[in-house]
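Just passing along the structure, written as structure tokens.
Left out: one protein chain. Kept in place: all the others.
Per-chain numbering from 1; labels A and B assigned in written order.
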Amino acid sequence: MIPAQFDGLMPIVILMGIAILLFVGGHFLSVVLSPKKPSHLKQTPYECGEQPVGSAWSAFNVRFYVVGLIFIIFDVESVLMFPVAAIFRELNDMGEGAYALIIFLSFISVLLEGIAYCWKKGDLDWVKSFQVSVKNNK
Amino acid sequence: MFVQLLFLLSASLTIGCAIAVAVTKNIMHSCIFLLGSLIGIAGLYATLGADFVAVTQIMVYVGGIVILMLFAVMLTGGKDFVSRAQNLLGLAPSMGNKWTYGVGLSVGLVFLLTNVKLILSISEYFPEKKFGNEFPSTVTQIGHLLVKDHVLAFELSSVLLLGALVGAAIIARPRKQ
Partner (left out) sequence: MNQTLVSYLSQYEFFDVLLSLFGKNEGLLAFTIYLVFAGIIVGLCATIGGLGTYAERKISADIQQRIGPNRVGPYGILQFLADGVKMITKEDIMPFTADKFLFYLAPMLALIGVFSTLAVLPWSNGFIMADLNVGIFYLIAISSLVGVSVFLGGYASNSKWSMLGGLRGASQIISYEIPVTISILSITLLAGGMSFGTILGQQEGAPVHWFLFHNPFAFIAFFVYFVGALAETNRAPFDLPEAESELVSGYHTEYTGMRFGFFALAEYIEVFVVCGVGSALFLGGGNLPFSTTFDIIPLQLVQVVIFMTKTLLLYYVVIWVRWTFPRLRVDQLMSICWKYLTPIAIFNLVGNAVWVVVFHGKSIAELLSGGH
């Protein structure tokens, strides 16, 4: 007998299990049915006909990381806003709509300042404009 | 029965992946085992009936932090670092000799015994709660608490996030030479 609030977890676990089974089954099927003739040329990473030079695992530009940082901040912000948004109408019906609105808006405005700062300082640009000036100063 | 099964799955996933994080030699594999461990913890939250916290765990940790860690490892060249396992069956990465392991183990034992004594004495005073079929949604409860009792913490968390955003943007900016 499952307590009612755990009823919904069973389909999720079942579907995850089906995904894993599908993957394993498909892999097994392709192992059985496909030819296996490995050669050095086939297993070289594709680089449009040239021989690959060096490993692909070299360092990349830091802007990917900056995008990830800004994303995580906004992710946590939206997660914190979800419970407040879910009861917003309820609070409004109880007559405390203005209070909830003020709280909500002050939360959002602080983070709007954050995005405005990043925008102005050029962190949201994919190609930073002051990199050009560094080159010119040399 | 299902809840026990879910708990067993989540707990074994968490513990297994956590051990694998510490034991794997390749740092990218460690990040992926961390992903598995965090999913296991989300499953543990789900078995406690905390559905909102479980989904928050998945959204913030799995969808954000793990990707960020993967990016950070890639960008700082950490993936070239392969740890050389030292002692203790060649498993634990360069943690020291038998003295450090001995001290660590005894400290852990003392900590465990203290905690067990504390928890046992606390549970005498609080009766066990039983889940009824009318368990209200945790989302509305959390919402009401955030807006009524903990509204200052709610607003201050936005300021904290702003500080984190500005700090991260400053640190990640390339230096002007």
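Simple rule for what comes next: a contact is a pair of C-beta atoms (placed from the backbone, for glycine too) under 8 Å apart; a residue touches a chain by one contact, two chains touch by 3 or more.
These figures come from a predicted structure and were not determined experimentally.
Q: Of the residues in chain B, which ones touch the absent chain?
A: 1-2, 26, 28-29, 32, 35, 51-52, 55-56, 58-59, 62-64, 66-67, 70-71, 74, 133-139
Q: Pick out the residues on chain A that sit against the missing chain.
A: On the chain A side, contact with the omitted chain comes from 1-2, 4-5, 7-12, 14-16, 18-20, 22-23, 26-27, 29-31, 33-38, 40, 42-48, 52, 55-57, 60, 64, 67-68, 70-71, 74-75, 78, 81-82, 85-90, 92-93, 97-98, 100-101, 104-105, 108, 112, 115, 119, 124-127.
By definition in this document, only the chains that are shown with their structure count from here on.
Q: In whole angstrom, what separates the CA-based centres of chain A and chain B?
A: The separation of the two C-alpha centroids amounts to 18 Å.
Q: Residues of chain B touching chain A in their complex?
A: Those in contact with chain A are residues 1-3, 6, 9, 46-47, 49, 51-52, 56, 59-60, 63-65, 67-68, 71-72, 74-77, 79-80, 131, 133, 135, 139-140, 142-144, 146-147, 151, 154-155, 157-159, 161-162, 164-166, 168-169, 172-174, 176-177.
Q: Give the list of chain A residues in touch with chain B in this complex.
A: Spelled out, the residues of chain A in touch with chain B are 2-6, 9-10, 13, 57, 59-62, 64-66, 68-73, 75-77, 79-80, 82-84, 86-87, 90-91, 99-100, 103, 106-107, 110-111, 113-114, 117-118, 121, 123, 128, 130-131, 134, 137.
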